[in-house]
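Please find one structure pasted underneath; my questions will follow.
Showing subunit A:
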Amino acid sequence: MVTLQQYLILSAVLFSIGLLGALTRRHAIIVLVSIEIMLNAANLNFIAFWRFAPHPGNLHGVLFTLFSIAVAAAEAAVGLALVIAVYRFNKSPDLEKMNSLHE
Partner candidate 1 sequence: MLGKGIINGLTVTAWNFFGSYFSKSRLTTVQYPEGGNTVTAFSRNIPFLVFDDANAPIDSLRCVACKICEKECPPQCIYIVQDKDANGKLIKSPKIFDIDISVCMGCQICVEVCPFESIKMDSHFELAGRDRFADLLLHREQLAKSNDYYHKIHPAEAREVDDRLAAKQKKAGPA
Partner candidate 2 sequence: MILNTLLDNPDQILVNLFHQGAALLQACPALVIALGILLSTVPLVAIFPACFAITTWLERKGLARIQNRIGPNRAGWFGLLQPMADGIKMLLKEDIVPQTSDRLAHFLAPVLLLIPAFTVLSVLPFSRNMIPAAADTGVILFFALGSISTLPVFMAGWSSHNKYSLLGGMRAIAQMVSYEIPLVLSTVTVVMLTGSLNTVKIVEFQQVTHWIEGSNPALQILGQVLKWNVFTPWGFTGFLIFFISSLAEINRCPFDLPEADSEIVAGHLTEYSGFKYALFFMGEYVSAFAISGLAVTLFLGGWSGPNIRPWWSEDPRALLIPGFVWFFLKMFALILIMIWIRGTLPRLRVDHLMAFAWKFLMPLALINIFIAGAYYYLPHWIGWPAGLIVIYACYEGLGRINRRHLGPKRIYRYA
Partner candidate 3 sequence: MNIAFYLLSALAVTGALLAIRLRNLVHATLCLMFFFISLAGMYVLLMAEFIAAVQILVYVGAVGILILFAIMLTHHITGATRERISSRGWLWGLGAALAVLFTVLLPVLLLSVLPAAPATPDFSPSVRNIGLSLMDPYTITLQVMGLLLTAALIGAVAVASTSVRPQDKPRT
């Protein structure tokens, strides 16, 4: 039987991988991807806690995950639109070149 701890460790590892990606990559899209990985790790936490809770009948974890997925979808849509818009200005998806606010 898999324990709650194992799920949480997996989720922690996934979160750190996401963090690693967000902190070390230059490409804007990959940074967004890393943020998605972190969000997913958090979702796994919610579901695991809900499953191992004394009263799984009240579904808070499931619903929170549902909302979090919706937020992630919205975030991805807006984030990618921003990446495309910035790319039009800079001609590069490189975050290190997006360092000036004026034209």
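On how the list was made: all candidates are chains of the complex that A comes from, given by their letters.
Heads up, the rule we're going with is that contacts are C-beta pairs under 8 Å (C-beta built on N, C-alpha and C of every residue); 3 or more make two chains touch, one makes a residue touch a chain; residues count from 1.
Just so it is clear, the model here is predicted, and its values are computed rather than measured.
Engineer: In the complex, subunit A is touched by which of the candidates 1, 2 or 3?
Structural biologist: 3
Engineer: Per the contact definition, I'd like the list of subunit A residues that touch candidate 3 in the complex.
Structural biologist: 1-10, 12-27, 29-30, 32-34, 36-37, 40, 43-44, 47-48, 50-59, 62-63, 65-67, 69-78, 80-85, 87-89, 93, 95-96, 103
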